[in-house]
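Dropping a structure here in C-alpha cells format, bear with me for questions.
All protein chains but one are shown in place.
Each chain gets a letter, A, B and C, in the order it is written, and its residues are counted from 1.
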Amino acid sequence: MSGNDYRESLRRYRPKVYVNGHEVPSVADAPQLAPGVNAVALTYDYALREEFAPLMRAETGNRMLAVPRSSQDLLNKLEAVRLVCQQTGCAQRYLAGDAFAAMLSATHQIDADLQTDYGDRFSAYLQQAWSDDLAIGVAMTDAKGDRTERPAAQANPDAYLHIASRRPDGIVLRGAKAIVTGAPYMHELLVMPCRNMTRMDADYAVCCAVPIDAPGMTLVARPAGRPGEPAATFSGRYGQSTAVVIFDDVFVPWERVFLAGEWQYSSAFTYEYATHHRHTCIAARAGFGDLLIGAGALMTEANGIDLDRAENVRESMVELIRIVEGFYACGVAASVYCRDDAAGVAVPDAIFANVGKLLLATQIYDMHRLAHHVSGGLIVTLPGPEEDHNPATGAKLSELLKGRSDIPYEKRVEVARLIEDLTASSQGGWYSVISLHGGGSPEAMKMEIWRNYPLGNKVDLVERLLERGVLADTTRRILKNRQPGRCCIEGCVVPLPEPAALTLHRKKD
Amino acid sequence: MSGNDYRESLRRYRPKVYVNGHEVPSVADAPQLAPGVNAVALTYDYALREEFAPLMRAETGNRMLAVPRSSQDLLNKLEAVRLVCQQTGCAQRYLAGDAFAAMLSATHQIDADLQTDYGDRFSAYLQQAWSDDLAIGVAMTDAKGDRTERPAAQANPDAYLHIASRRPDGIVLRGAKAIVTGAPYMHELLVMPCRNMTRMDADYAVCCAVPIDAPGMTLVARPAGRPGEPAATFSGRYGQSTAVVIFDDVFVPWERVFLAGEWQYSSAFTYEYATHHRHTCIAARAGFGDLLIGAGALMTEANGIDLDRAENVRESMVELIRIVEGFYACGVAASVYCRDDAAGVAVPDAIFANVGKLLLATQIYDMHRLAHHVSGGLIVTLPGPEEDHNPATGAKLSELLKGRSDIPYEKRVEVARLIEDLTASSQGGWYSVISLHGGGSPEAMKMEIWRNYPLGNKVDLVERLLERGVLADTTRRILKNRQPGRCCIEGCVVPLPEPAALTLHRKKD
Amino acid sequence: MSGNDYRESLRRYRPKVYVNGHEVPSVADAPQLAPGVNAVALTYDYALREEFAPLMRAETGNRMLAVPRSSQDLLNKLEAVRLVCQQTGCAQRYLAGDAFAAMLSATHQIDADLQTDYGDRFSAYLQQAWSDDLAIGVAMTDAKGDRTERPAAQANPDAYLHIASRRPDGIVLRGAKAIVTGAPYMHELLVMPCRNMTRMDADYAVCCAVPIDAPGMTLVARPAGRPGEPAATFSGRYGQSTAVVIFDDVFVPWERVFLAGEWQYSSAFTYEYATHHRHTCIAARAGFGDLLIGAGALMTEANGIDLDRAENVRESMVELIRIVEGFYACGVAASVYCRDDAAGVAVPDAIFANVGKLLLATQIYDMHRLAHHVSGGLIVTLPGPEEDHNPATGAKLSELLKGRSDIPYEKRVEVARLIEDLTASSQGGWYSVISLHGGGSPEAMKMEIWRNYPLGNKVDLVERLLERGVLADTTRRILKNRQPGRCCIEGCVVPLPEPAALTLHRKKD
Partner (left out) sequence: MSGNDYRESLRRYRPKVYVNGHEVPSVADAPQLAPGVNAVALTYDYALREEFAPLMRAETGNRMLAVPRSSQDLLNKLEAVRLVCQQTGCAQRYLAGDAFAAMLSATHQIDADLQTDYGDRFSAYLQQAWSDDLAIGVAMTDAKGDRTERPAAQANPDAYLHIASRRPDGIVLRGAKAIVTGAPYMHELLVMPCRNMTRMDADYAVCCAVPIDAPGMTLVARPAGRPGEPAATFSGRYGQSTAVVIFDDVFVPWERVFLAGEWQYSSAFTYEYATHHRHTCIAARAGFGDLLIGAGALMTEANGIDLDRAENVRESMVELIRIVEGFYACGVAASVYCRDDAAGVAVPDAIFANVGKLLLATQIYDMHRLAHHVSGGLIVTLPGPEEDHNPATGAKLSELLKGRSDIPYEKRVEVARLIEDLTASSQGGWYSVISLHGGGSPEAMKMEIWRNYPLGNKVDLVERLLERGVLADTTRRILKNRQPGRCCIEGCVVPLPEPAALTLHRKKD
C-alpha cells in the first residue's frame, strides 16, 4: 500500500470526527488533519522504497506493525522509527506495533493460566491487520476523573472506559479514552487498559479492537500540526492530531475482544505495552533530535558563525548531540539485552528502555534550549512570511537582515522559521509535553526502573566484599537478575559472579 | 496619565507600522497590537493606585522611567517590575528606565573627559520625558550582518545603524535596528549602540531619541501575544510585539543626540545599559514565574492531586519556587551591593546582576518543564475552546473530562489552557527565547562576570594561606575588588582582609 | 580574648574526650585537635583586629555569638562568617549565635503562653556567655535509632537524649547526641531538641547548657582536619572535629535549663535554629568557595593556562563563581527580607535561607568537579611531600614536572596539594557530606520552602487573571504572605496587589 493508497483507503470509513468544534466530512480531505495524514502516509511510501527495505519491512509486512522476535528486530525497529520521525517529527503509526507485542504476550499469559482462547482470537486479528497493512491507533489513557480513586469507585462511572453490558455476540463499551494519538486518520483503534485493576474493577479490564467508524464512537480532535499557518515551515506539512474518543455504547464482537473482565491481567497489557512503547519513543525523539541538530547547524552557518572557532556555540551543538545519542544508546542497549518471553516476543530490557525514555522526557527541554542557544534570538523576532512579499518592506528586509553575505536572507529566514516551528511554536510545545508525559510520566519510568533493577545482586556483591555471610533470618524479596536475554550476539553472556543470595528489602518480621 | 490616557495619546502619533504584511492604520485600535498596548497601559494604571504607590511611583514619576539613586530605589524597582510582569507576562516599559540610567552615566563620562555638553542635553530630554510620562522603547540590537566583521567592515554598510550625514541642525540616520521590543505602541525610541566600536566605526557610534513617527522610519512588527486566538486565555489579553525598525534617512535634531561619533564611549552606553537591564530582567521573569507557580498549583488541584501527599509533584513545585526565588535573590543582592557612580546613578552589582540573568536565561526551560510536570499531558491534548459550545460534544466532554468532582471541568480546562498559553504555545516559545537571548546571550553574562569578579582577592587569600610572598617580578592586572557600594544599610561594610596585592593573570614578560 | 587566651582558657576544663580510641589528656595540647582549636582561635583574633571590627564585633561582643536584631546585623554576620571561613574552611563557632537567636525566640514564646520564666533564665545565661566570650557548641542531632519510630517509642530509650529524672535543683540527662561539631574544644554545649515531639515524648523535650566537662559526659571524637599528614597543606592547620557526646546521668541545674517537658515547644527550638543556621551556612560555604576560586585560578596559572584564551577552563571558573555568588545572594536576600519576631530577633526570610542552603548542599559536588576540571589530573597523581626531599628523585622531579617556566615546581605542587586537600582528601569528603546533610538534609529545606511559601498569593493572582471569583464554598488554608520584614531600607515595601483571598489546598468537604 502506498501513501496515496492509504489516503484513498480512509475514504472507505465514515468516522464521526470533530475538529475545533466542526464535524469533518472527509478525513482524507480535511486540511486540518492533512499534516497527520501525511506523516502516516510516509510510513507506507518508505516501505515501498528498496533502499529502506531492511529497515521498513519485516517478515510480516510494514515494520510499524511488526512484533519483534530478536535483538535484530528491535534494533531495526529503532532505526526505522528514527528514520520516519526525522522526516515527520513523529510518524505515529508505530504505536500499533508496540501494542501488538504487548497483546501477544498478555493474551498468551491469560490463556496459559486460565485456558481461555484470547491468544487464538488475537492471532487471527493480527494476521488480518498485517495483511491489510492497516493504520491503527492505541486508545489507552482513560479520562481518570479523581486521581485518588480507583476506576470502580469514581463518582462518574464513565471516567474509565468499561464494559457496559455483555451480549452473546460481544460486549458494549461506554466511557472515553482521553488522549488518542492520530486517532482521526486511523483505520482502527486498539482499546487497552491503562492501569492495574482490582476485582471490583473487573468491568474496566477490557482490551479489544474497534474500527474507527464503529457506531457510537465520537472523536473530538485537535488539528494535526499547524495546518494553514504560513510560518509553519514543517508542521504545516507534518503533524499529529490527538483526540478524545467518546464511546457511547459501542458494540464489539467477541472475535475482536482480547480481555473482558480478567482484571488480574490488566496490568500485563499496560506494562508490557509501556516497555515496548518507551523503547520506541527513544527512536522517535532521536529522529526529532536529528532535525534539531541539522537545523541548528544550518542556522549557525546562516548567522555567519564558524563552528570550528566559536567554542561556546560548538559546545552547545556537542551537548545537543550528546543528549540525542546518549538516550538513543539506551534504546540500543535495551535491544541487545532483550529477553525472550513465553509468547516468543523479544521484550526490550526494562531498565535501559525506561532510562532512555526518562532521559528524553526531561532533556527535551534542554534540546530546545540548545537549539535556541545556537540559533540566536532572531527565531522569534524576524518578520513573518506575510512580510516577505510586502512591496513596502520585503526588499529592504531582505537586504538588511542578511547574515553571511553569500547566504541569501531567504535561506536564513527559512531555517529560522523551521527552528521556531520545531521549538518555539505550539508544535514545539506539543513535542515537549508529549515527550515528558507520553508513554507515562517520569514517575512511571522511575518506578519501572526500581521494580526491575537487580538490586539484590548489587547488595550481595557488597556483602561478600564485607565478608559477611548473608543474614539467614530475614525475609527476602528476590530481585530480578539482569538476564543476558536472547541476545543474538553469540558468546555474549552476562553471568552473575555467584549464585546470588539476595538480601535487600528485609521487612521486619 | 491613566492607561486610557496612554491609549488616547497614541492617536497623536502616526507611525508607519506593518504587522503580518499589512499596514496598521491606528496603533491604538489595532487588534493585533492590543495585548501589547494593554500591558503598557497597566503600568500607567498601577501608578495611579494608592496601594502600589511606594513601588510604582518614584520621585520623578512612574517607576518604569526612574533612574535609581540608591539600594532602596533598586529594590523598589525590582518589586515594581515583578508586580507589573506577574499581571502581564512582560510589561516592556521598564527598558526605558534602564536606558536612562545608562545614558546619564555615559553622557556624564563623555562630558567629563571631552568637555562636551551631552549631559545637559540629555538631562533636558529626561525632564521632558518624565514630565510627559512617555512610553519609550529601546532600539539597540543592530542587524549585524556577518558576525565576524566589525560595523564599518560590513559588505552592507546599513547592517549597523549609522550616521549617514551630519547637518548643522542634527544628524541623519540610516540602517536598521533588528529587535525592538514593543516598538509600535511606544511614543519614542531611544537609539543606542549595541557594542564597542573602533575609530573606523565612528559613524556607528550614535545615541539619540526619536519620536515613533519620525519621517523615514518604518516598523515591521510581529503581533503582540496571540491576539484573536480563542485558546489564548492570557496572551490574547497581554503580549509583546517586537519590530524591525528601518531607518531610511531619519533626521534627528542635535538636542536629541547624546552620542555622535565618540566611538570610545560606545561601549559605555552598551555595558551600562546591560547591567541595569539584566538586573531588571530578573524581576520581570520572577513575575512570569509567579504566574507559573500559581497556575501550576491550581492545575494540580483541578487534577485532584493533594500536594501535601503527592511527593513527586510537590517536589516539582518546590523546584519551581527554588528557581524563581533563587534568581530573584541575585537581583536583591545586586541592589544591596550596588555602587554609586560619578553621575549619581546607583549601579547594581555586576556580578550578582549577571549571575541572576544567567540563571533565569537557562532555567526558563526548566520552569517550563516543571510546569508541564505538575500539570500533566492534558494541557496539549484537551479539546480547544471551540469545542466547549459544540452541542454535539460539549456537554459530554464536560462530564467525562472532569477531574476532582467538586471542581467543574470548565475551571480545569481554563487553567490547562492558561498553562498551555504560557508554556506550550508560540507565546511560551517567545518567553523562553527572549529569556535566553534578551539583554544579551549567556556568553555576554559570563564575560561580564569574568571581567568584574575580584579574582585577585581570592588569589591573594590563597597565597597568604600558602604563606607565600607575592611574586614581585610579574606584571599584574589589578582586578576590581568587590565594593560595599553605597549600600544604605548602615554599618554594613565589606572590608578586605588586607590591602590586597593582586597576582593573577601574570603574563609572561 | 585573643586566640591564645582562648587556648589557655581550655586548660581550665577537664572534659573526658576520646579521639581514635585514646583519651586526650589536654585538649589545648592535643595534636589531633589542633586544627580545630586553630580555627576557633581565629575567630577571637579577628575580633581584635581593627580593620575587621565592623564585621567581627557586634554590640554584645564577638559576632559569632551575637543575636541579630536587624537586616544590617544579618548582612554583617554573613560577611563575618564568610571572612573566617575563607581562612579556616569552617570556623565552627558561629553555631552558638544561631542557637542563641532560636533560644531567645522560643523561650520568649513559652513564657508568653505558659507564664514560665525560661526567658529570664536564658537572658541571664546569655549575658554571662557574652561577657565571658565563650566558645559554645550545639548538641542537637540525636542518635535517633529506628527512623520510623518517635522518641518515646524507641526500643532503646536512650536513642534520643532525655530527662532521666528531675531533682529539686535541676534535671538529669541520659542518652547521646550523635554529631556535635567542634565539641572537644568548646567551653560549653547547648543541648537542643532535634525535632517536634508529642505528649508521650515530653521527657525528650529538653534544652539546656552544660559545661564541656560536666560529670557523666563523654566525648568520642574524630580528629579535626588531617593533623600530621604531610600533604595536608590546609587541613593540617585548620579543621573540624565532630563528636558523639554520651550523657550518662548528667546533672544540669535549673538556671541552665531552658525547656524541660513543654513538648509543644520542642519544634520551635528546632525550626528557629534551622532557619538561622541555614542562613549562616550559606556564608560559611561561600568562604570555602572563595578558597576554591583562588586556588583554582592559581593552579591554572601554574599549569600555564591563559584564562583569557582558554575558553573551556574559563567557563568552569565562571561556573564556580556563579554557584558561589548565586547561593550567597540568597543569604543577602534572606537578610533584607528578614522579619522581626516578638522577642526582637531578626529572623532571616525562610524561603531565601532555605533556597540558599539547598543550593549549596547539592552544588558543593559541582564545586569540586569544577575545581578538578580547572586543575587537571595532577592533583591526585603528583608525588607526595615526602618525595620533595628525596635526594634520589627530588631534583629530577622538580625539573621535569614544572609547568610554566617562570613558576617553580614547588609552587605548582603546593597549589595542587591544596586543591587535593580541599576537594579530594578525607577533608574534601567531609566538606561535601557536611554541606549536604549539615543543618538538615535537602528534604528538610524543601519542606520548609513548601511550608513557608505564600502560595495562596500566587493562586489568587491567577484566579484574578482568569476573572474567577474565589470559590466560596471551600475550606481555605491561609498561606503566609511574604512580609516586607523589618527591612531597614526605608521606602521598600512589598505590598500585595489586593487583600488576598487565598484558595489553594481546598480539601474536599
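Throughout what follows, contacts are C-beta pairs under 8 Å (C-beta built on N, C-alpha and C of every residue); 3 or more make two chains touch, one makes a residue touch a chain.
The model shown is predicted, which means the values in this text are computed figures rather than measured ones.
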Contacts of the hidden chain among displayed chains: A, B, C
Return the single residue from C:Arg166, C:Arg404 or C:Arg464 that touches the missing chain. C:Arg404
Return the single residue from C:Leu75, C:Met103 or C:Ala176 that touches the missing chain. C:Ala176
Specify the residue from the set A:Leu48, A:Val172, A:Leu307 or A:Ala392 that touches the hidden chain. A:Leu307
Residue touching the undisplayed chain, where the options are A:Ala260, A:Leu298 or A:Val345: A:Leu298
Out of A:Ser71, A:Gln92, A:Gln154 or A:Ser441, which residue would touch the omitted chain in the full complex? A:Ser71
For chain A, residues touching the missing partner are 51-52, 54-55, 71-72, 75-76, 79, 83, 86-87, 233-234, 290-291, 293-295, 297-298, 301, 307-308, 314-315, 317-318, 321-322, 325-326, 328-330, 332-334, 336-337, 351-352, 355-356, 358-359, 404, 406, 411, 414-415, 418, 446, 449-450, 453, 455, 457-463, 465-466, 468, 474, 488-495, 497-498, 504-508
Which parts of chain B are in contact with the chain that was left out? 311-312, 315
Missing-chain contacts mapped onto chain C: 18, 20-23, 141, 143-148, 155-156, 158-159, 175-176, 178-179, 218, 220-222, 242, 244, 246, 248, 303-306, 312, 362, 365-366, 368-369, 372-373, 376-384, 386-387, 389-390, 392-393, 396-397, 399-405, 420, 423-426, 428-430, 432-434, 436-438, 441-443
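By our rule, only the chains that are shown with their structure count from here on.
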In steps of 5 degrees, what rotation angle do you get fitting chain A onto chain B on the CA atoms? 180
Taking all residue numbers used at the chain B/chain C interface, answer same if over half belong to both copies and different if under half do. same
Distance between chain centroids, defined by C-alpha means - chain A, chain C (Å): 48
Measuring centre to centre with CA averages, how many angstrom lie between chain A and chain B? 39
Identify all positions of chain B at which a residue touches two or more other chains, and write them in rising order. 404-405
